[in-house]
Each structure stands twice: as C-alpha cells, then as structure tokens.
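Showing just some of the chains, left in place.
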Amino acid sequence: MKISGRNKLQGVVKEIIKDTVMAKVILDYKGDEIVAVITADSIDDLGLKVGDEVTALIKSTEVMIIK
Amino acid sequence: MKISGRNKLQGVVKEIIKDTVMAKVILDYKGDEIVAVITADSIDDLGLKVGDEVTALIKSTEVMIIK
Amino acid sequence: MKISGRNKLQGVVKEIIKDTVMAKVILDYKGDEIVAVITADSIDDLGLKVGDEVTALIKSTEVMIIK
C-alpha cells in the first residue's frame, strides 16, 4: 500500500490532549516536536497512546517555506 | 515576529523544480526529505536556491497520523 | 496500518493528466467524480494508471458543507 502524500516523518507520541471533537497529538521527531490536530475519534480508532511509534503524513501542497 | 503555525522544521534546500505556476522544493531535514509545493513566484520572491537554510512551516491541522 | 484521516473513498481511476510538477487524477466514485491534484512524482511512485482501484484520502478538516 502506497500513499501519494510525499511527507512521511516517523516519530514517537509524547503527548495527547483530547477534546470533544478535536485532539492534539505531539510527536518527538529526532528532537523536534511535530504537532498534529486530528479528530478525537481517530485517537480511539488508532488506539493512539503515549510511546507509540507513528508516522506523520503531510501533503506537499500544505508545506510553506520560510527563508 | 511569531507565527501561529506549530510546525517549523529547519532543513536545507536540495532541489528545486519550477513549472509555470507551481514549483517543487525538496529539503533535507535530519536525513529525511520534506517536499513542499509552492508557487513558482515565491521561489523568485524568496530568492530560493539549492543549499539555502530554510524552515518548512506546516499548520498542525494539516498533519495526519499513521499507526 | 491505520490512518487518522477520516474520509477514505474507494473509486476507480478514469483519467490522469501529468504536468511537470503536479498531476490531476480523476476517479469514478459511485457515479460521481472525485478530482485529486497530487505531485507528478507520486503518479510514478504509485504506478498509477487508468483502471486502478484506489482510495481517495481526505482529512475531515478539509471538508466544507453547502446547504
């Protein structure tokens, strides 16, 4: 199975904050933090918990460049 | 100056491919690749070139999690 | 493997138009069309061709409602 989304960064879940509709997931990626805001439902669906090894998936059209 | 976008990942420009409207920028980010698709105009506006140290800016609502 | 993105719609590739940086993929999805704009690279990476059974993946934060 392959996904067209070009950016796949593997990290470890450091923190999860769940609200009614949305949830915030903070990953550790080689010392940097990656923050994802996903639905609270998907936390349950993936059985996501602190310490999990996961992949952050980001479509290349969503990435801006700062110089 | 601060930006609300939570993900600011520092990398180095490895490759730029410009088309008429859009351009693809590939960064080296801690050994992984980050691919950004931005307007060709902004390549000129930033004076972006291979070897530049830049920051990839990604809003947390654009990040999915795969487990 | 599970993905947090809530919308996974299965369709069949009807048409692919590749440009230098971006490509357009049109799916038949239950009689409707789904249009995806992805990088031309990912067409090659997935070996995507007309007739392929694929899944359109869409984050729920990207869906608007019209009434």
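Labels for the chains are A, B and C, by order of writing; each one numbers its residues from 1.
As a working rule, contacts are C-beta pairs under 8 Å (C-beta built on N, C-alpha and C of every residue); 3 or more make two chains touch, one makes a residue touch a chain.
Quick caveat, the model's predicted, so the values are computed rather than measured.
J.: Shown here are 3 copies; how many are in the complete complex?
T.: 6
Methods note: only the chains that are shown with their structure count from here on.
J.: In angstrom, rounded to a whole number, how far apart do the mean CA points of chain A and chain B lie?
T.: About 18 Å, centre to centre.
J.: Between chain A and chain C, what's the gap in Å when you average each chain's C-alpha atoms?
T.: Once rounded, the distance between the two centres reads 21 Å.
J.: Can you check how far apart chain B and chain C are, centre to centre, with Cα atoms defining each centre and the answer in Å?
T.: 22
J.: Mark out which residues of chain B touch at least two other chains, giving numbers and ranges.
T.: Those would be 24, 35, 37, 61-62, 64-67.
J.: Considering the complex alone, what residue numbers of chain A touch chain C?
T.: Per the touch definition, chain A meets chain C at residues 1-6, 36-39, 41-42, 45-46, 57, 59-61.
J.: Which chain B residues qualify as touching chain A in the complex?
T.: Chain B residues touching chain A: 5-9, 24-25, 29-30, 32-38, 42, 46-48, 52-67.
J.: Can you name the residues of chain B that touch chain C in the complex?
T.: My answer: residues 17-19, 22-24, 35, 37, 61-62, 64-67.
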